[in-house]
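Excluded from the complex is one protein chain; the other protein chains are retained at their positions.
== chain A ==
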Amino acid sequence: MTVPLRPPRRLIEITVDGEAVRVPEGDTILDACAAAGKDIPTLCYGDTLTPKNACRVCVVEVEGARTLAPACSRKAEAGMVVGTATERAKHSRKVVLELLASSVDLSTTPRAAEWIDEYGADPARFGPDAATVAQPAKVDNELYVRDYAKCILCYKCVDACGDQWQNSFAIAVSGRGFDATISTEFDAPLTDSACVYCGNCVEVCPTGALSFKTEFDMREAGTWNEDEQTQTTTICSYCGVGCNLTLHVQENQIVKVTSPHDNPVTHGNLCIKGRFGFQHVQNVGASTDG
């Protein structure tokens, strides 16, 4: 795939954990850390979205700053001295993971368990009565499910639905503080909202709070098995745009559809047809009957 070249940018030098790193001007600390081979945990960061820096799990210590800085959004500045694994940074990451894991179901969040282990986080320390966001999953349509017991309020779905990608504005954050949730107006069901079922919110959800109905049902039934799934990237056949689809197939059935984020045209976004219109591929009985 041809990726258009970006205009050349001046290189600046910053120090990451004592090591000099040269990055193009305008890059974030996270980009610099990646260049230096550092693995910084991120949750609310999305490679196709403007950083919201809400989860604060990527915080690093910048020399001379009063507070820690979110690596995902803070721009690298020449001469900046960054510590990714200082005591303060590790402490904040540990506590953030504890706060999240004690209030939200992170069972389907990729790498959450690994980070909790790595930082020595103990979510149980807040006791059995610690408040959580537990609530029943919202199943109000045939295509995708909103299980807000798994929502860390990263704002990514809101941004993907709103002016960053889809411009549907079907959902927003409602309420305030710990009671805040992602919601349509007056908590109307999706079928009665501005949702166009592009599924671009599902594409960016970092925790599995938003998932294909197929995946949700298979998980409920205990038949979801990622190890047995294959992923095949192909081209959507519905129209002439040529969006790339990655078909996730388990036992010869398409179980969900994603799209490569590095596609220079669509950046991982699809429409309802590409995202959810895969039943006809496997609806063999119906076609022979017809």
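Methods note: a residue touches a chain if its C-beta (ideal position, glycine included) is under 8 Å from a C-beta of that chain, and two chains touch if they have at least 3 such contacts; residues count from 1.
Heads up, the rule we're going with is that contacts and distances are computed from a predicted model.
A.B. asks: Using the UniProt record as the reference, specify the protein name of the hidden chain from among "ABC transporter ATP-binding protein", "Peptide/nickel transport system permease protein", "Twin-arginine translocation pathway signal protein" or "NADH dehydrogenase subunit F".
C.D. replies: Answer from the record: the omitted chain is "NADH dehydrogenase subunit F".
A.B. asks: If the hidden chain were put back, which of A:Ser92, A:Thr109 or A:Asn200 would touch it?
C.D. replies: A:Ser92
A.B. asks: With the missing chain put back, one of A:Gln164, A:Thr184, A:Thr214 or A:Asn244 would touch it. Which one?
C.D. replies: A:Thr184
A.B. asks: Kindly state which of the options A:Leu68, A:Ile116 or A:Ala160 is in contact with the chain not pictured.
C.D. replies: A:Leu68
A.B. asks: Mind listing the chain A residues that contact the chain we can't see here?
C.D. replies: 53-57, 59, 67-68, 70, 73, 75, 88, 91-92, 94-96, 99-100, 102-103, 125-127, 129-131, 152-153, 155, 162, 167, 169-180, 183-186, 188, 192-194
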